[in-house]
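Input: one structure, supplied below.
Heads up, one of the protein chains got dropped from this complex, but the rest are sitting where they should.
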Amino acid sequence: MGSATTTELAPSGVEGTIPVTVDGQALEVKPGTTVLEAARMLKISIPTLCHHPAVEAYGACRMCMTEIEVRGKKRMVTACNFPIREPTAIFTESEATKKQRRGVLSMMLARWPKVPVIQSLAGRYGVQNPGYQHPLRNEAPDACILCGLCVKACSEMVWEDVIAFAGRGAKRHVTMPFGKQSERCTGCGTCAYICPTGAIKVTDEKNNPVDPARIRKYGFRLTKEMATLDDSQCKMRRVGTAHLVEIMDAYDLLPTHNYKFGKHARIAEIASPVWTSLVRQNVPDGCWVGCQMSCAKAVDDFVPRTGPYQGKKVLVDGPEYETVASCGSNIGVFDPHDIIELNFYCDTYGIDTISFGTACAFAMECYEAGVLDKRKTGGLDLKFGNGPAALELLHHMSRGEGFGVIVGQGIRQMKRIFAERFGGDPRFLQDIGMEAKGLEYSEYVTKESLAQQAGYAMAQKGPQHDEAWLIFMDMVNKQLPTFEKKAEALYYFPMWRTWFGLMGLCKLPWNDVEPEDNATRPEPNKVPGHVEGYENFVSGMMGGEYTIQDILKMSERVYNFQRVFSIRMGHGRREDDRGPYRAMGPVTAEEYESRAERYDGQLKELLKVDPAGRSTAEKMALLRRYREEQYEGVLDAVYKRRGWTRNGTPTPETLKGLGIDYPWVVEVVKARMAEEGSA
Amino acid sequence: MNDEPLPWRAGLTVADVLREREFVFPLLVVSIDGVHVPRDAFAATAVPDGAVVVVMHLMSGG
Amino acid sequence: MTTQKVDKILDRWKRDPQYAIEILQDIQDEHRHLPADVLHYVADALALPVGRLYHIGTFFKAFSLKPRGEHVLEVCMGTACHVRGAPRILDALSRELEVPEGGTTKDGKFTLEPVRCLGCCAIAPVVKVGKDLHGEIQAARVKTLVKKLAEG
Partner (left out) sequence: MARIHLKNLDAVGRKHQKLLAGYKGLLLVCTGTGCVSAGGFVIRDSLQAMLKKRRLDKKWLVVQTGCNGFCAMGPILVVQPEGIFYEKLNEKSLEKVVEEHLVGGKPVKASMHKDLATGNPIPKMAQIPFFAKQQLVALRNKGIVDPENIESAIAMGAYAGLRKALTTMKPGDVLGEVVRSGIRGRGGAGFVTGVKWGACIKAVGPSLEHPERRPPVLVCNADEGDPGAFMDRSIIETDPHAVLEGMCLGAYAIGASEGFIYIRKEYPLAIERLEKAIAQARERGLLGRKILGSDFAFDIKVHRGAGAFVCGESTALMASMEGRVGEPRAKYVHNVESGYMGRPTVLNNVETWANVPVIVEKGGAWFGSIGTGDVAKSPWNGSSGTKVFSLVGNIANTGLVEVPMGIRLKEIIFDIGGGIPGGREFKAVQTGGPSGGCLPQSMLDLPVDFDSLTKAGSMMGSGGMIVMDDRTCMVDVAKYFIDFLKDESCGKCTPCREGLIAVSEILGAITRGQATEALLGELEGLCDTMAVSSLCQLGATAPNPVLSTLKYFRDEYVAHIRNHKCPAGVCKSLIRYEITPNCNGCHVCSRNCPTNCIAGEKKTLHVIDANACIKCGICRDVCKFDAVRVG
């Protein structure tokens, strides 16, 4: 029944195809296919000058004039934008076709006699120089032929619109407004790449790459993907990372109330439509020359309700997904105004929104659990959801006042202070204090992904997702069923992503937009098309040929150096690679019972224990023991894969294999190994 | 599906599966018995009984 | 041009980008040209790329990026005016004012603009100054016309 209704609603003919012949060769096309597309399917060439698949067909140069026949009537159309709607015969080389192409070429040749693309097409169609003198004759081989591709590309691909047409008729020309270099031009080079004559030059080559053309080719490919595919993928340009808010909620991964839960009934109040309506989209962030993602967003004329800027109009960056989660759902705040204001003051005070949000969430849970009270907080009513209190706390932190001094020191210090001064239960505080290596967790609930628990807690600089984000692979896709598979992912992705840091690159263009054919390639999770692009980028920059293996090796050296450095500073032990239990499973009965079906099921399936008749506390203890054991198993497997000891120390052999076995480095690991007694 | 049993019914499409499982993420790679299903064909592709459905979520964010 | 004045014009058209051309017309009327800073301001207010406004400003005849004179002498170049001698009127005015077509006198008093048909073909050839039409004008008479305008 369902499919029958679908057929009825479907527009007539859309499901079917249309018979077409091109120079006598037959094929079937979808309605709306252009004459040019149909010809290209058969590898029949139709010349174009103003057409490029990455931008909307413009139909301006008229080079692609082609004779067609529909219902017995012949007519001349531009192949690039004529949509086929009924059976059509296409004649790409008929006399009528050639006559018009010659006519157009002759006009162009009169004005731009030395431009190679025109000369070569003129040769192909046997066009001679015309007998009149064009008053605007331009003999430059790299003259602008007014095809408009740069204007279209700057608008549709780059979204900057800094290049424009001006004037009309004979005075038409391409320029930046008022003939001045626009401040908004990021120098991305898309226009220069798409220009068919070389009329646009990129003059800034300060980095002096060995092969700029090779880099541009891959840069352009990415630009094209952003222009043509992003709208149907992650909408990074239109929405930005905020699109993740409702997605994470749907997968029970959005931290709420200090990571107790992964979704919230009030999600709609902070979902991406809210941000797209409040936030000015596509603000050129200019963080990377040539990046068309423009994922940075800004709120214009925001008026804070508190603090030193109260009542004044300010401009606020963001908020990104992480900020919405940390300063929103994780502290129970669902008022977008409060979230933006927290965002603004964090930025203004130089405080990270993730660290603030996670620290505040911890304080709030302690407040609700009775560890804190108003007296201890200096009067702040730190209940979940109290946005004004969170703001007040932030202002206290900035001024170094009262309770703000304590929270400002971070969760690791708070745990100690709350236990020592306020009589909190150190075990409970340890379980719910979302930090590792002294850094606050970023905003994903990792309870159901063992690999990501390790991805967070093992990260060298502390628990954030910069090294690896494996939740989908592990929890949803079930691609990492064994310790070994998890270990492999925890080897590959941290090495790969460390490389972005080494290169000064942003991670988003790697996998927040994907090539059209990505799904059909092996290991689409690694986005092989983009990995190739990075290989070409490095090779084009430095000369020579670099492969992914070379790239991973660069990273692995640095990664091991980082570990050795940690060890030298007295850290880098197995215990440093463990996180709080809140990151691994339900700490409280409330958490367990909210997802009882899931946890009971796991007891049955994984532990072969019948949950019936057991108390929640009993079930929680069983689950916890199992999960903690599992975690240790992952640690072992990852250390092994990385060539580290069971305590997480890189072995001299590993260092040697990487070519970094300098004596003073080996000395550090040997000392640690001696300490472990495993030398 | 993804190593978990999935109740089957006649006329079940890939789009139905994704909707029911709340798989709202845009970057999905779906295959049925090892054959890749393009994104624009989710609604029109039926899931046969006993098929092995793999719904791969790619990574994004942060 | 003050920001308040531009804001007033923007508000008159409800800051609707569909009325970009009308907005620029009002600015042109008020200021006799489209200053660069005003175009940037309007682009921001309408959330349009300034390049689009620049294209509009250089495309339509109603606009000028340089200040036009106090009196704009619009010489109709329609067909009826053409066959009744409009080119000679234009030449005569150009000689009299010592400016080329489209030019503005040094004192900023006059701009000479050939324009397309004003639709007053029955009284061709025609010169329009502000709202006043001068019909059946002759080359020999333009001296007097300019003198009269200069005296106000």
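All chains are identified by letter, namely A, B and C, in their written order; residue positions are counted from 1 within each chain.
The definition used in the following text is that a contact is a pair of C-beta atoms (placed from the backbone, for glycine too) under 8 Å apart; a residue touches a chain by one contact, two chains touch by 3 or more.
It should be emphasised that the depicted structure is a prediction, and the values quoted were computed from it without experimental measurement.
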item: Neighbouring shown chains of the undisplayed chain, as defined at the top; value: A, C
item: Candidates C:Ile21, C:Ala36 or C:Leu149 - the one touching the absent chain; value: C:Ile21
item: Identified contact with the non-displayed chain, of A:Val104, A:Met176, A:Leu450 or A:Val538; value: A:Val104
item: Of A:Pro135, A:Gly179, A:Gly613 or A:Gly677, the residue in touch with the unshown chain; value: A:Pro135
item: For subunit C, the residues touching the chain missing from this view; value: 16-22, 24-25, 46, 48, 52, 55-56, 59-63, 77-85, 88, 91-92, 95, 115-124, 126, 131-135, 138-140
item: Touching residues (missing chain, whole complex) on subunit A; value: 9-12, 14, 59-63, 65, 76-78, 81-83, 99-100, 103-104, 106-108, 110-111, 130-136, 146, 148, 165, 167-172
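Just so we're on the same page, only the chains that are shown with their structure count from here on.
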item: Pair sharing more residue contacts (C-beta pairs) when A-C is set against A-B; value: A-B
item: Distance from the mean Cα position of subunit C to that of subunit A, given in whole angstrom; value: 50
item: Cα-centroid distance, subunit A relative to subunit B, in whole angstrom; value: 23
item: Multi-partner residues of subunit B (each touching 2 or more other chains); value: none
item: In the complex, subunit A residues that touch subunit B; value: 1-3, 6, 232-235, 241, 244, 246-247, 250-251, 321-322, 442, 464-466, 469-470, 472-473, 476-479, 481, 507, 511-512, 514, 518-520, 524-525, 527
item: Subunit C residues within the subunit A interface of the complex; value: 36, 39, 49-55, 58-59, 65
item: Subunit A - residues contacting subunit C, complex; value: 155, 160-168, 171, 175-178, 182
